[in-house]
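Note that one protein chain of the assembly has been removed; the remaining protein chains are unaltered in position.
Letters are used for the chains, namely A, B and C, taken in the order the chains are written, and counting of residues starts over at 1 for each.
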Amino acid sequence: MIDKSVPNLSQAVAGIPDGATVMIGGFGRAGQPVELIDALIAQGARDLTIVNNNAGNGDTGLAALLANGRVRKIICSFPRQSDSWVFDGLYREGKIELELVPQGNLAERIRAAGAGVGAFFSPTAVGTELAEGKESRVIDGRTYLLEYPIKADFALISAYKADRWGNVIYRKTARNFGPIMATAAKTTIVQVDELVELGTLDPESVVTPGIFVDRVVVVGERRWLNNGEFVGGVDLEGRPLTASEGGDR
Amino acid sequence: MIDKSVPNLSQAVAGIPDGATVMIGGFGRAGQPVELIDALIAQGARDLTIVNNNAGNGDTGLAALLANGRVRKIICSFPRQSDSWVFDGLYREGKIELELVPQGNLAERIRAAGAGVGAFFSPTAVGTELAEGKESRVIDGRTYLLEYPIKADFALISAYKADRWGNVIYRKTARNFGPIMATAAKTTIVQVDELVELGTLDPESVVTPGIFVDRVVVVGERRWLNNGEFVGGVDLEGRPLTASEGGDR
Amino acid sequence: MTTVFTRDQIAARIAADIPEGSFVNLGIGAPTLVANYLPTDLEIILHTENGMLGMGASPAVDQVDPDLINAGKQAVSEQPGAAYFHHADSFAMMRGGHLDVCVLGAFQVAQNGDLANWSTGAPGSIPAIGGAMDLAIGAKSVYVMTDLLTKQGESKLVESCSYPLTGVGCVSRVYTDYAIFDVQAGTFAVTELFGDNTFDEIVALTGLALIDGTAGKGDAR
Partner (left out) sequence: MTTVFTRDQIAARIAADIPEGSFVNLGIGAPTLVANYLPTDLEIILHTENGMLGMGASPAVDQVDPDLINAGKQAVSEQPGAAYFHHADSFAMMRGGHLDVCVLGAFQVAQNGDLANWSTGAPGSIPAIGGAMDLAIGAKSVYVMTDLLTKQGESKLVESCSYPLTGVGCVSRVYTDYAIFDVQAGTFAVTELFGDNTFDEIVALTGLALIDGTAGKGDAR
């Protein structure tokens, strides 16, 4: 019997070595696998190269990984945000390397890694300073830049539900980078709200098939859900609203 | 109000000119838009370039289009089948041009057209006679061939359900080339069993979003379905089984 | 007296130009305001690059769903007819030329349509590009929403951009607080003046050779 579920977060992140390239899903906080990141901090791997759209928000999740000095380099499209103070400080002190990649190139390069594409000609960033050093070619009258795949040793992903074969579904815009990162890493680790019986997920609606998933760990429902029903009453960070905002607190 | 539905098949295929490149969905008979193809035959466009995985089965659908002498060239991966006699005859008589493309290159080249990729380095067909004349490059120690997008003027697709915005879902392995062809054609025409109310399709499960769809035409349920329930009792061509086979005939 | 539109007025003016059935991406920041002025009786489908078509308005505070956000990481809602997809599919829509319109902010727009909106190139600044370069080259029409002048009073419409480029020759039209400009063969054409603003005032503010493409001008000829 195939069973990709692991009993706890520490087993989920076991074996990630120093120096690994780790893709971390999420766009801002949506789809960010905070529990897996916390487990990675506890696990202790250092000198990591992180691939994420952003460079951390606030002081939790990816920002905490950075604050703990575990990240040598980050490959992302949008590091600077109103709440990216952890990254901002490290970057200004020269303590972290940044590879800035336009978001569409980031997504397509990750997909290319999973799809066995050796390189591709991209229409984005032509004529900009991000084109420097890149091979360009005119195809059918339009200029393109050659872009290479981004592969990873591990991917950490947050999703909604999975079964023991590793079939995964996501929820709303928390899907974002999860499905493509799952294809581009040697080992893909998925945290889910809920593990469901094999055969429960509609085969027409599986987003990441189990072929791309190595480990599944259940972290329980987020605070804005109750038995899969959206119950609201949280802010964008998932914290319950205060009474004055219409919440319970 | 957006309403991409058209009232009949002749309006669905209106405006396809002589000489057009037309993608036709389907893998063998599964997902083949037979009703749209019949309408295209009636519409009369000639000198077509057809993109399909195969080159027609039996005497209906794509095979009938070929038999009617409407196709100048076919781009496909697997023309020769046990029931491809129409194509076989035309090919042997030199009456149709064939561009043979490995199936994975066919799929990825169609996707590339829809995704704005100018060209890509593919791992398939290296060292074979299908590599002749193609640019090759060694990337990270592996040899790849440069492949270009396949675009079309029109795509004809068979799907399961759509709404008036053109959001589409498919059924089982009849999905095959539909979703990628929808992205690669200037005008995408979809035949469906059923048009459903806007908001009925689960946003998590829409396979082809309406942005890729121009016209939707309802052709009614296939013979192996009844109110969306599979009722069986057909052969692989969709013909009701005889009584001796467990059917009604 | 010179008319200077507020951001909301510019947003409303842009919204009025978007036909029903359009697929539209509103960039982060000011362009997001355009959503508030789209006519509610017309169906215009909003794309957000973090994986959604059919994005709806901000929800009530107690309906905030952290799994449902826009590209600016703000809470949004889901319209009937919405669809979710992953990031590569989302950017394929953009880069493949399937979006009708995107609206972006700008530091500078050059008269050949070059756009600079991601970096002032200042030493020590932290770069962040996001999806702007993909939007700039991908949408069929790239509209810029911006003040005409910087806080220092310099024109953001320029002969050529001094700031790092986002895209080359990609801008179709610029909606400013003074007027609307179309990019026409290497020159800005003023197509609409707000209030009593005159063509000569705009020429003076921008310091550029401009084409008078206003309807009045056209009628007068």
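Keep this in mind: contacts are C-beta pairs under 8 Å (C-beta built on N, C-alpha and C of every residue); 3 or more make two chains touch, one makes a residue touch a chain.
None of these values were measured; they are calculated from a predicted model.
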Visible chains in contact with the missing one: A, B
Which of A:Asp38, A:Asp83, A:Asp153 or A:Glu204 contacts the chain that the document leaves out: A:Glu204
Among B:Lys95, B:Lys172 or B:Lys186, the residue in touch with the chain that has been omitted: B:Lys172
Hidden partner chain, residues of chain A it touches: 1-2, 111, 113-117, 163, 165, 167, 183, 198-199, 201, 203-204, 206, 209-212
Chain B residues that touch the omitted chain in the full complex: 27-31, 53, 57, 77-81, 87-88, 91-92, 98, 100-108, 110-111, 122-130, 170-180, 207, 222, 224, 230, 232-238, 241, 245-247
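Following the convention adopted for this analysis, only the chains that are shown with their structure count from here on.
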Chain-level touch network, classified as line, ring, star, complete or other: complete
Whole-Å separation of chain centres (CA-atom averages), chain B against chain C: 37
Shared-contact residues (touching 2 or more other chains) in chain B: 115-117, 203-204
Junction residues of chain C, two or more chains touched: 52, 78, 84-85, 88, 91-92, 94-95, 138
